[in-house]
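Only a single protein chain was left out; the remaining protein chains are all shown in position.
Chain IDs A, B and C follow the sequence of writing; residue 1 opens each chain.
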């Protein structure tokens, strides 16, 4: 059995949200910093305009509503590179959401479903089938963007005042990254709006583990009394029996003297109540939601 | 002929410095933000510690001199991803410096040379040879890091509260990126300290173009009088003759009536003086050096 | 519901095997072709040895049991690039196996389990937990190697007779790729040896879909009689009812006159028997196993 103890769907989504907000803020910063005019003429000196290079460039920047940089940057691509990277991180954070949801929507898990917008995700031959197309599009973006970012970074090594090849390579890379990032964001927005959740199935999935996901809980209680190794050994034996005999952990443990002599009977009775083994999930959720609130200015977030 | 009009070595190095400082600041930010403890237990709820999850985590963070995050981030890798990306941009900016220097040190260019520290860069069979090892090491890093960054970004798509494979993939990626970034930084520092520059060779290389790199200058002066197309045609013809007859541009132009009837003789006399066709190179250099000054806080730079 | 009609575990594994064998054969070819000595001296002419360059190189090749190439290849890295690529494809094919198995071993699916070798994959705090470490290691390799391959390919653009940086970048790339490929192969071999399969769970998982995964089967039978659109509509309605009323498809369909008037009763009776809706899975499996047999020489396989 691989399953770890339960968490809450609220903490899971708060984690998604916070990661997305952190990444989005970096993207906003990088985007703002990259809005800088490039105007340097053939060699970066604007020599063709004599002494008027700065004024001409500043006027152009104003016209285009771009910032005017301290120098030419035809062969210095770090601002755009930061933008590409920021897209890459956003898409990674969105891809993680899509991966989680796609795992939750598996038939055998069934804890979530992408809402089937009209005409979306249907199969041409299977009348019953609803494909998680929003997740698929997001995962496709998350599969493509990292390599595109690497392509941009590689191409930063440009020659002198005007690169040969590296600069030209950027054109399709930038448009592909921007498109894929937008596609991922729009797809996850669609998914989020239409997502349906099945809490009873969540509980059922926990129950179907015969309670062994709560073994850690018992081990923690027995360890101070029996020592960590002995406690582990007991639980390993108990969970083995659960699997083989298809019995619940609390019932197996109730028949083991080395357990019952150390634990209060109420502990075993309530052992498999998920709500009683959630640790600080609620506190984490609250903190994450607060940190993801665009209004708040917490200690970990950058100052603008 | 490919050469564009001249620039100054001062503007070139100021551009290197400014790009490096911009990238370094991002790296510092990303590094600071990534110093966050991860302490969530098996499922991110710290359930094994009951109600004490937050305090335990905060105490651990204090002990490790790390920040305490709003929630578990075992499967949310955006902070580390930003760090990897920031390394990628720094290495790209350093790689650009190495590429430029390696081009300048080519035997046929000869405008710069990596200082041969004792026992460094010598050839085992060629007594005369001095290899630009600092540039080589930096370019090697710039060749490797982008793909490693992409590897990290790909691996962000991790499953649920604890990813399978993506997380393990990070270990070697992170150490390789950090090592390569440090190697690139140290190598460029070495190169910068030992770099020797040959200004007379720079002038010679400009002169060896027969002055055709100044054709744009004449075209700009003739265009208002003859129209842009006619001016271009004249210069195209003149530079063709320079190449074929191996004569200087000012001499060829001095024999073309359509030129001399519109330009003052002093223009042709001074045509090929590089110092007179540098546009605002000096102003750009000053601005870049000021922006790269760690003390200054200009409009394009982020606020910390 | 996302589930498609059933396939067999035999076809699945035969597909794994065949992809792995195809990739392995390419890897063997690429490896054999890359065993070529490089001996060209400083400029690729072996000038320091005068007229004896070929003989010296051939003797060296013999000594090292390498082939002797037609020319120097210090800056022509295509043979090694093919080897890196072949590793990349092998690791991709292995990663696909690991992904499939890791999905099958999810607690809620439970159709397969990685055999827990002694001391392998245990959790430090959860006595019941058995982590799929073999899959994790393989997926980690499959996450890392593609970018390393890209790094090698980028570095192929080497200067003249001896590249600056690109060549040095290869050293760590090659060793990382080879190590990761070996790790992936060894891990999947471990997984394959210890893999346990639960056929009853496979059947149970099919049954738990209420038979809707067989909707396509009925649609195919009704389409010739009612037209494709009408048939699809009926099945969409029927599968909706299955989900909402938690009834089996055959029972829902048995109550729909537009169905029973066109289908023999035996069809509905046997509708949900997986063995009757496997198409040519068996034939495909046989073909794949035959093609994966190292002794056989089929039409799609390369000749050696």
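Keep in mind that, in the parts below, a contact is a pair of C-beta atoms (placed from the backbone, for glycine too) under 8 Å apart; a residue touches a chain by one contact, two chains touch by 3 or more.
Fair warning: this is a prediction, and the values are worked out from it, not measured in the lab.
Visitor: Considering the entire complex, write down the shown chains that touch the omitted one.
Guide: Taken over the complete structure, the missing chain's partners among displayed chains are A, B, C.
Visitor: Among C:145, C:185, C:212 or C:231, which residue is in contact with the omitted chain in the full complex?
Guide: C:145
Visitor: Just the residue numbers, please: which parts of chain A touch the chain that's not shown?
Guide: Chain A touches the missing chain through residues 41-42, 48, 98, 102, 123, 125-126, 129, 132, 135-144, 146-148, 150-151, 154-155, 164-169, 172-173, 176.
Visitor: State which residues belonging to chain B touch the missing partner chain.
Guide: So the residues of chain B touching the missing chain come out as 1-5, 103, 105-110, 125-132, 146-147, 150, 154, 205, 208-209, 212-213, 215-216, 219, 231-232, 235-236, 238-239, 242.
Visitor: Identify the residues of chain C touching the omitted chain, counting contacts across the whole complex.
Guide: 4-8, 11-12, 14-15, 18-19, 22-23, 26, 29, 33, 36, 40-51, 53-54, 67, 69-73, 75-79, 81-82, 85-86, 88-89, 91-93, 95-96, 98-100, 103, 139, 142-143, 145-147, 149-154, 156-162, 216-217, 220, 277-281, 283-285, 287-288, 290-291, 298-300, 302-304
Quick note on the criterion: only the chains that are shown with their structure count from here on.
Visitor: Think of each chain as a node with edges to the chains it touches; is that a line, ring, star, complete or other?
Guide: Looks like everything touches everything, fully connected.
Visitor: Of the other chains, whose C-alpha centre is the longest way from the centre of chain C?
Guide: Between chain C and the rest, the longest centre separation is with B.
Visitor: Could you work out how far the Cα centre of chain A sits from that of chain B, in whole Å?
Guide: Spacing between the chain centres: roughly 31 Å.
Visitor: Cα centroid separation between chain B and chain C, in whole Å?
Guide: That gives a centre separation of 40 Å.
Visitor: For chain A, jot down the residues that touch at least 2 other chains.
Guide: 4-5, 103, 146-147, 150, 154, 216
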